[in-house]
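A single structure is presented below for examination.
Here the complex is missing a single protein chain, while all its other protein chains stay put.
And then chain A:
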Amino acid sequence: MKLNTKISTQVYGCLLLLPAACLLVLFTHYPVLETLKSSFFTTPRGLREAAFVGLENYSMLLEDDVFWQVLCNNAIFSLGTIPVSVALALIMALWVNGKLPAKSWVRAAYFTPTILPMIAVANIWLFFYTPQIGLVDKIVTALGGASHNWLGDPATVLPCLIIMTIWKEAGFFMIFYLAALQAIPPELQEAARVEGAGRWYFFRRVTLPLLMPTTLFVFINATINSFKLVDHLFIMTKGGPDNASSLLLYYIYEVAFSFWDTAYASTLTIVLLALLAVLAITQFVFIERKVHYQ
């Protein structure tokens, strides 16, 4: 009898999970396997069927200069956006968490970039960066600098995108930090004050460790986001000039839908997946151990 209830509870549980599991398989696992499979075939075109080619797509990838450049761009982009936007988010959160006149206005102002549609953001920044008539150039020339072709110069186009992304991301991450900060019990602060701890000491030894789970979460999100950027590239640069601002996902889109080479795009997707998996595993296995404050 007891065994029976246990089994029926388990069946009940499984049934509850079933719809979600189905969706997960249908929209996540099945596409991954399908992608993996098509990375071993050629692209079917018109009347030509897909043919098995083994690892040919992967060896093509090793010789593809654009792929390596895009990978390199993406690394620079990630290293440029993640630390700065997370640090900025923390600083902003600490600030708007304190006693501040018109606090909700400041919070809203920081959060605004996040709620704007991506394409609108890209259009706004496209005009910011336009030489001569753009906001950036207006400021630079007012300060006595020379007008510069920000998005047309391979040396400045990626930094330009990095700055825009930080502007957009920091406000989003701030919300998580703000929530985490408000979850820290005020008694800790009181106790620390009684013990005579300074503000910086308290931040370093109490606040920061308590924020570590949030930091891990934010870091993983920031990492994923840095590989997810594609919308802005359509509007602002189309990956140019000469691939200087192309990122991995944009390249995949281009190969898949402009060139309609779905097999090679699948190969690139598998590489992206592997890359993200490695990053996620590293973050979870190595960092998570240090995250939880005992």
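By our rule, a residue touches a chain if its C-beta (ideal position, glycine included) is under 8 Å from a C-beta of that chain, and two chains touch if they have at least 3 such contacts; residues count from 1.
To be clear about the criterion, contacts and distances are computed from a predicted model.
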{"item": "Omitted chain (choose from \"HEAT repeat protein\", \"Cytochrome c\", \"sn-glycerol 3-phosphate transport system substrate-binding protein\" or \"Hydrogenase maturation factor\") - UniProt protein name", "value": "\"sn-glycerol 3-phosphate transport system substrate-binding protein\""}
{"item": "Of A:114, A:130, A:221 or A:283, the residue in touch with the unshown chain", "value": "A:130"}
{"item": "Selected residue (touches chain absent from view) among A:15, A:47 or A:143", "value": "A:47"}
{"item": "Which of A:36, A:184, A:235 or A:276 contacts the chain that the document leaves out", "value": "A:235"}
{"item": "Residue among A:121, A:136 or A:151 that touches the chain left out of view", "value": "A:151"}
{"item": "Listed residues A:97, A:243 or A:269, member touching the removed chain", "value": "A:243"}
{"item": "Missing-chain contacts mapped onto chain A", "value": "45-47, 126-127, 130-134, 141, 146-147, 149, 151-154, 235, 237-238, 240-244, 254, 257-261"}
